[in-house]
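Of the protein chains in this complex, one is absent; all others appear in place.
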Amino acid sequence: MNRGGIRRLVSVASPVSIAAALFIVIVVASAIFAPWVAPASPLAQHIPNRLQSPGADGHLLGTDEFGRDILSRLIYGARVELVIALGATAVAFVLGSFLGLIGAYIGSWVELVSMRLVEALLAFPPILLAMLVVTIYGSGQLTLIVVLGLVFAPAFARLTFAQTLSVKSAEYVEAARAFSAKTPTILGRVILPNIAGALIAQLPITLANTILLESGLSYLGLGITPPTPSWGGMVASGQRFMAVDPTLLIVSSATIVLTVLSFGLVGDAVRDWLDPRERKALRAR
Amino acid sequence: MRSLFSRRSGQSGGHHRLRITAAVAVTVGGLLLSACSSGGSDGDGSAASTNQVLKFGFSAEPAKPTTNAGTASTVNYQLYGLMHRGVMMYSDTGKVVPALAEKADQVDDTTYTFTLRSGLKFSDGSALTAQNVKNSLLHYADPANSARSYPGMKYIKSIEVTDDQNFTITLSSPNSSFLEFLADPSAFIVPDSELKEGAEADIGAGPFKLTSWKDGVGLTLKKSNDYYDAKDVKLKEIDVTFYPDATARVNALQSGDVDFIDYVPWESFDQLKSAGLTVKGAVSSFQVAQFNVTKAPFNNPLVREAVAYAINRDNANKAAFFGNATSLYGIPDTGSTGEKLWSHDPDKAKELLKQAGYTNGGPTVHLLANSTYTFLQDVATSLQADLEAVGFKVELTSPDWNTFTEQALKGQYDVTVQGEIANVTDPSAWLAVMVQPPTAANKTYGYNNDALNKALGSALSSTDKTAKQKYLDEAYQIIGTDVPFASIDRRTQAYAYDSKVAGFSVMKGFTQPYSINNLTNVYMADN
Partner (left out) sequence: MTPYIVRRLASGILLVWIVLTLIFLAIHAIPGDPAYQLAGGDSGVTKEGLEHIRNGLGLDKPFLVQYGDYLGGVVTGNLGTSFSTGQKVTAAIGSRLPITLELISCAAVLSIIIGLPFGAWAARRRGWRDSVLSGVTSIALAVPVYVFGAVMVLLFAVTWHVLPAGGLPPFGAGPGAHIERLIMPVVTLSLAFLAIIARMTRASVGETLRQDWVRTATSIGYRPNVVFRDHVVRNSLNPVITVIGLEIGTFLGSSVIIERVFNLPGLSSLLIDGVTSRDYPVVQGVVIVISVLFVVINLIVDIVYGLLDPRTRQR
């Protein structure tokens, strides 16, 4: 990234998107440094002290139904959440863009097969797909990464497909072909870099969506196995007794909303930054 | 006698509900009190309304009533209790009393004679005779039909019909609980046409008749004028709506969509009471830790005993049931000799582990929980902390109910948490089912103890009270040290209703699920 790019990024970024980026940095940092940042163990139960309100007894955000420190669970939960979100997004990105690239570039039966697969994935309601896979393989982090990756792969596939079609007959691709470059080389070295912008803009949105879907699965009892903390699991159990004590629900949903919101805002900023027309508009300003 | 003992964990045989919401504190004493004061009405003295329609929120959609194989949950038992009747039934105080029968006599160990009430009719107006009783019961006794009441009916050797009202049942072996089996709501009597495979059992001899059923939505029951006791039934109609989600069910009651709900989630007891609604329940099913005794570490009784002393039951109560449960340190409903076998004593647990050879920290174990029943998962989570506190290393998995059942059935665990309820009251009968082969998902895997089997067998066949108690005490002692299961707590199952509902009472203990029979006493008050 050259300095002009950075300057442009800063000029695109509104104070809000800078705040969003900062929030993401905080979440990521606390996930990485959880053992040093968290005030208590996320698993240590102290049931006589259950459902304390924020601030009580040294628990900044209160305690949950097992008397565990909510703040510590959120911090360790960030680890779980980010591993799932990043892993699933990576799976979706790799699988989706691969299907889209070969489908669009090679065409004929490859297109037929890859695009039917993508449509089959789209025709499956995401929750059902997740339910089936989780019920078969159990609800581990790895299972969730794979299943959420599958759910969000079609978006990347269709995006890549459309973009590849549009650059397929561009001069520089023709040129590469004329120099008899191999297909993988053309796909990986020539086409992919040229369509990367749109795909990158899709990344933060996918990260946000994986977090939301993980929370939906927890609501249906298919999320991360307790007592391991996950944000979705915390919202789900907070929702159960929200009429008794809404602290857990409010705190954990707020964390999800802020994180998803931040990813979304950063995604918007990145997209505007990468959009050449937008760039022109900015330069003209 | 596989199944005096069934798991009706939660409200069901298990499969319907995707998740059940847990748990808040109410003093159990108060609930017990109200449970004990059962029989008759609440006596609030309010006048009966002219609109005798009860809007009832069921905790799940029952399976279609059938005399053949079919999943059955507590909501099914509720429905059976309302639309069907058997030869015997549980009265409003939980006693076994004649229902369709007017008189039931035990002639000897294996022979019973019955006289039916005169002029009995099914809800379609056709006559109910001793021949119908014979056909229905023999149908249930045939293993190929997989009927719900098979575990009790299989003791029937023959039924001899004397005339339309009189018949004699001969058992293949003595069974002190046979009349209780006849009172089980699933041993209902139907017209012959409903005994065919695939036929729905929608005509019965109960106080209400099924008039409509909308899949996934609800059903309507209307008072049956052909019921033998119809003059005492006050409700004209029960409009049932299905609310599989516990929160939705509580919301429906609070917003006035329904008047009455079953299976109140524990976290909502206080909330409902402070909103001016009545919550009435009784301690019923109990939770236990069960083991796989075919491999280390739980093939060692000392390690099992360590678990029994490690469990902090009060914590489990608070976390899973919001305090609406009672801690259980032994075998429920067995008096002082059986109810106090263990205590919460982490030091003793550590000592036992040392004795078992684990001097350097406890063994690593796989704790199997399930994600479908939140309260069982919460008990397991609490258990995990208790075990780790005495040195175990615990790995917890939590698949959905069906997978959990399959894994439990195959012994793919070291320790797991189950909810249990007995269908009969005699501990020598139901304990035998719980600790003897054959394998079932809700039993300790691979457990078989000759000394215990012998003690329970002798207790079951003893007619003398003192002798029976002596054998039972012996059995309790073996259970105390050999620990085929470690009891955790007994949960309160409750109903909740608004001020329009009067006259409802709850049965206590293992008969609590039959409390819905008492809707025959309920009326809508004018207020």
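The first chain written gets the first letter, and so on, giving A and B; residue counts start at 1 in each chain.
The definition used in the following text is that a contact is a pair of C-beta atoms (placed from the backbone, for glycine too) under 8 Å apart; a residue touches a chain by one contact, two chains touch by 3 or more.
Remember, predicted model here, so these are calculated numbers, not experimental data.
Only one residue from B:Asn132, B:Thr403 or B:Ser428 touches the chain missing from this view: B:Thr403.
Among the residues A:Pro39, A:Gly55, A:Gly107 or A:Pro125, only A:Pro125 touches the chain that is left out of the figure.
In the complete assembly, the contact with the undisplayed chain comes from B:Asn145, out of B:Gln78, B:Ser91 or B:Asn145. Think of the hidden chain as still there; on chain A it touches residues 14, 16, 116-117, 119-120, 122-128, 131-133, 135-136, 158, 208, 212, 215-216, 219-220, 232, 235, 239, 242-243, 249, 253, 256-258, 260-261, 264-265, 268, 277. Where chain B meets the chain that is not shown, the touching residues are 2-3, 5-7, 13-18, 63-64, 66, 69-72, 143-148, 150-151, 198, 200, 214-217, 241-245, 247-249, 251-252, 254-257, 372, 399-403, 405-407, 409, 423, 440-443.
Throughout what follows, only the chains that are shown with their structure count from here on.
Between chain A and chain B, the centres computed from C-alpha atoms are 45 Å apart. Put simply, chain B touches chain A in their complex at residues 18-19, 21-24, 247, 265, 267-268, 270-271, 312, 314-315, 318-319, 322, 371-372, 374, 377-378, 381-382, 384-385, 396-400, 403.
Of all the residues in chain A, the ones that touch chain B in their complex are 43, 45, 47-48, 50, 65-66, 135, 138-139, 220-222, 225-227, 239-241, 243-244.
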